[in-house]
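Shown below is the structure under consideration.
For this depiction, one protein chain was excluded, whereas all remaining protein chains were kept in their positions.
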Amino acid sequence: MNSFGRLFRISIFGESHGAGVGILLDGVKPGMHLTSEDFKADLIRRKSGGKGTTPRIEADEIIIESGVFNDLTTGAPVLLRFLNTNTKSKDYSNLVNHPRPSHSDYTAHEKYNGYNDYRGGGHFSARLTLGIVAAGVVAKKMLDGVQFETKLANLGGCTDTTKFNEILDKVIEAHDSVGGVVSLKAKNVPVGLGEPYFDSLESTISHLLFSIGGVKGVEFGIGFEGAKLNGSSFNDCIINESGTTKTNNNGGINGGISNGNDIDVRVFVKPTPSIGVAQDTFNFKNGRVEELIIEGRHDAAIILRAMVVLEACLAIALCDAALISNAYKK
Amino acid sequence: MNSFGRLFRISIFGESHGAGVGILLDGVKPGMHLTSEDFKADLIRRKSGGKGTTPRIEADEIIIESGVFNDLTTGAPVLLRFLNTNTKSKDYSNLVNHPRPSHSDYTAHEKYNGYNDYRGGGHFSARLTLGIVAAGVVAKKMLDGVQFETKLANLGGCTDTTKFNEILDKVIEAHDSVGGVVSLKAKNVPVGLGEPYFDSLESTISHLLFSIGGVKGVEFGIGFEGAKLNGSSFNDCIINESGTTKTNNNGGINGGISNGNDIDVRVFVKPTPSIGVAQDTFNFKNGRVEELIIEGRHDAAIILRAMVVLEACLAIALCDAALISNAYKK
Amino acid sequence: MNSFGRLFRISIFGESHGAGVGILLDGVKPGMHLTSEDFKADLIRRKSGGKGTTPRIEADEIIIESGVFNDLTTGAPVLLRFLNTNTKSKDYSNLVNHPRPSHSDYTAHEKYNGYNDYRGGGHFSARLTLGIVAAGVVAKKMLDGVQFETKLANLGGCTDTTKFNEILDKVIEAHDSVGGVVSLKAKNVPVGLGEPYFDSLESTISHLLFSIGGVKGVEFGIGFEGAKLNGSSFNDCIINESGTTKTNNNGGINGGISNGNDIDVRVFVKPTPSIGVAQDTFNFKNGRVEELIIEGRHDAAIILRAMVVLEACLAIALCDAALISNAYKK
Partner (left out) sequence: MNSFGRLFRISIFGESHGAGVGILLDGVKPGMHLTSEDFKADLIRRKSGGKGTTPRIEADEIIIESGVFNDLTTGAPVLLRFLNTNTKSKDYSNLVNHPRPSHSDYTAHEKYNGYNDYRGGGHFSARLTLGIVAAGVVAKKMLDGVQFETKLANLGGCTDTTKFNEILDKVIEAHDSVGGVVSLKAKNVPVGLGEPYFDSLESTISHLLFSIGGVKGVEFGIGFEGAKLNGSSFNDCIINESGTTKTNNNGGINGGISNGNDIDVRVFVKPTPSIGVAQDTFNFKNGRVEELIIEGRHDAAIILRAMVVLEACLAIALCDAALISNAYKK
């Protein structure tokens, strides 16, 4: 469903080519200073316009519609909206019969009996991540003291950051797209967040990360590479009374509970499915596999804009876990 | 918290050295034949005793305590219990001050203010997965027609299955442990399961998988390897009116919704943290890093027993998604 | 929290004197025709302007902001908004120190540490019920075939409807207010709705009804009067194979499950707390009990406008129960 969280609850809405997109936040702490200024930095990080991103540029001005009075949160639900202003009124109806590969076109059509808004991906558009970023800003404010460090760790299979520019140039020239891996770290997370059994910190973080379109892998600490290590090499030795460990192969979480070391997550984002290259895919109207050419504006590397979105997911999960943990403190 | 699911709800309980462990199932379809026989095959797959597994052998006899009448489910909650019979009454209290590395000893102690049952990991013990396996059996019955195919894809970094025995021999001899990657597939999953935005099928599957101790990575389809591909190679071309795709790099899910192809998930399970090798870790009593020797019975490769547990997680997530999907059918 | 429901989920937001109010609906069936016309009749029933209602008149024009495409629901969340246009910019800050009796002024101030939006009751304003009415309209559409019959059964302690006008005249003249009892009936409800143990149909219906400001009593069937009957008189005799009963003292629900007879609920709505009569209440600024005169526009009988709101609550609860029930059908 379109909500997540136990105390800090987020509910998302909107479509790419409808009136707008946004998010409704419940469980926001009262008395926090909150204005549109607070959102600017993160919204700019998500913005398109740079190399590898779509030229569809939206103002992305946030409207704080409820839950804030005299620039302070009231404890009531905070509705955050973004208007759609730069929607091209082109005809998307061909995608109904000739769905784009690796997209939600086909599955959404089947699930909603053909009633889904298919224009620009509708409710499945990456434009909905505006709301996630906004929710992340509020979560970070509530998580006072936690720092986030987000990096592009891998682009197109390459981990050498000095070569990223070159990789982008190549895929742009080929009208193709590229994916990669984002590294997320949260520092100064207190010991004790996470609610095993089922709401382990890995569970709630991955739940949110995997709700973002294009995310197809999540690993903590050393991740899949750790398959090569024996237990004696993998185990993180505790070295002091704060629980600091010599290594951080577990990514800051043991038994589903934060251990005070950096929360360390890596997220695989697949190459943008919308590409300028002609592709074969089934045409449901004539019952044949036919070439599809997707026109319009695309992100050659949506991962560049996804970085702040994934960071927001991490912040949201930690914020909810921190509130629950607080409920059991004296 | 200790529950998961929207309609098919599971609630877990128990401790390694308490009276027993088990699971409470809500939202079970009435009229299904269900006896202890149904659980045998999967419980045996989880059982210890083979190479690389602990010699602590429990009968693991399931008690169906409620929700079944005349061998048929009634629609009322199904309580499934397993008694602990083979708990060695040794002293675990040294682990309170000298926590095992990469274990929940330290985090659970901090979160629960020292009141957690530390004996054999308490509520964090792998013994709790008995309940998950049992819930998986019921989920599979409700998912009539879906087949599961679960394989050990990687042991200790090696993907050549013929060498697995050798790898096990080595780590057992070294009193060490080893992890790896489990490949899960669900076949014949109908198109349309999954509830984006936040309850994308990847989100709910990963949520459950990451609740299992030792799971540190989850990827769908080609997963992290896909970073090396451009969009034109990554995209899965639809080839017929059933939505079958030529490749399955997306792991059977688009836009968070099943697309009718195999659900394809890979799960990284870290090496068992309990090893027979001496390890350094902090002793909170004397404030020094000291050598710890963990006595008792361990699994050199807990991943061998985890396979059926992870399969159960996949089944549980699919079962809940199928019920929700059903609610919107005529 | 500000959400309710398991499959048909509603999330409310807004304030009396902020930008507006509204509701976000999740789990709406795709393919339903939905335009602003659908809401008109029920919104008019809630409207002020008649005898006993506040002269603050708002346009109450609904904005369908998402989840509808070509006048058909898409299956994505439906955001429904109402702008506030007729908010008088008077000073409400005296209510912070001198809270109105029987209002949320004091409790909201304490709960939210003084950060609540106190203007016109803020998030606690009856204006929020616009969203409830709108959600009710959608619920009724989804509950195709169920009819609702809502009546004012008691005004100011009087059950003779011919005398209601006279009672209103009297309280209006006295600048006082009056409450009463609303009778709600839902007809043609199928047998089998309700999810005991805890989501008995009485539980979810009352949960929603008691979330409406001013509701202080809920009874089913004969209700509290039934204390006078012995079991042999109270019991409803089943008279045919459809489960029709001779009497309906149980209000159409047995064991928390609808029995096919009319769902029959009665709701006590207290007299509007805002009155034009001077009242004593504590002044937190000077620490004295002092006379308070509430200026502004009031409803002498908010119950008149609450009727359609309470009907909406009943519809919302039934709609969610019907979806859950559907999930277990073949």
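Letters A, B and C name the chains as they come in the text, with residue numbers starting at 1 for each one.
Quick note on the criterion: a contact is a pair of C-beta atoms (placed from the backbone, for glycine too) under 8 Å apart; a residue touches a chain by one contact, two chains touch by 3 or more.
Not measured: the values here are computed from a predicted model.
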From C:27, C:75 or C:213, residue that would touch the chain that is not displayed: C:213
Chain not shown, touching residues in chain C: 1-4, 6, 10, 12, 99, 101-104, 106-108, 110-111, 123-124, 128, 154-157, 171, 174, 176-181, 191-192, 194-200, 202-204, 206-208, 210-211, 213, 215-224, 226-232, 234-241, 243, 245, 249-251, 253-259, 268, 270-275, 277, 279-282, 284, 287, 289, 325
For chain A, the residues touching the chain missing from this view: 6-7, 29-30, 75, 323-324, 326-329
Residues in chain B touching the chain absent from view: 1-3, 7, 9, 11-15, 18-22, 24, 26-27, 30-31, 63, 65-67, 69, 72-79, 111-117, 119, 122-123
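Going forward, only the chains that are shown with their structure count from here on.
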Two chains sharing the most C-beta contacts: A-B
Chain of greatest Cα-centre distance to chain B: C
Interface sides of chain A and chain C: same vs different residues, half threshold: same
Superposition of chain A upon chain B: rotation angle, C-alpha, nearest 5 degrees: 180
Distance between chain centroids, defined by C-alpha means - chain A, chain B (Å): 25
Whole-Å gap between the CA centroids of chain A and chain C: 37
Sites on chain A at which at least two other chains make contact: 1-3, 12, 111, 123
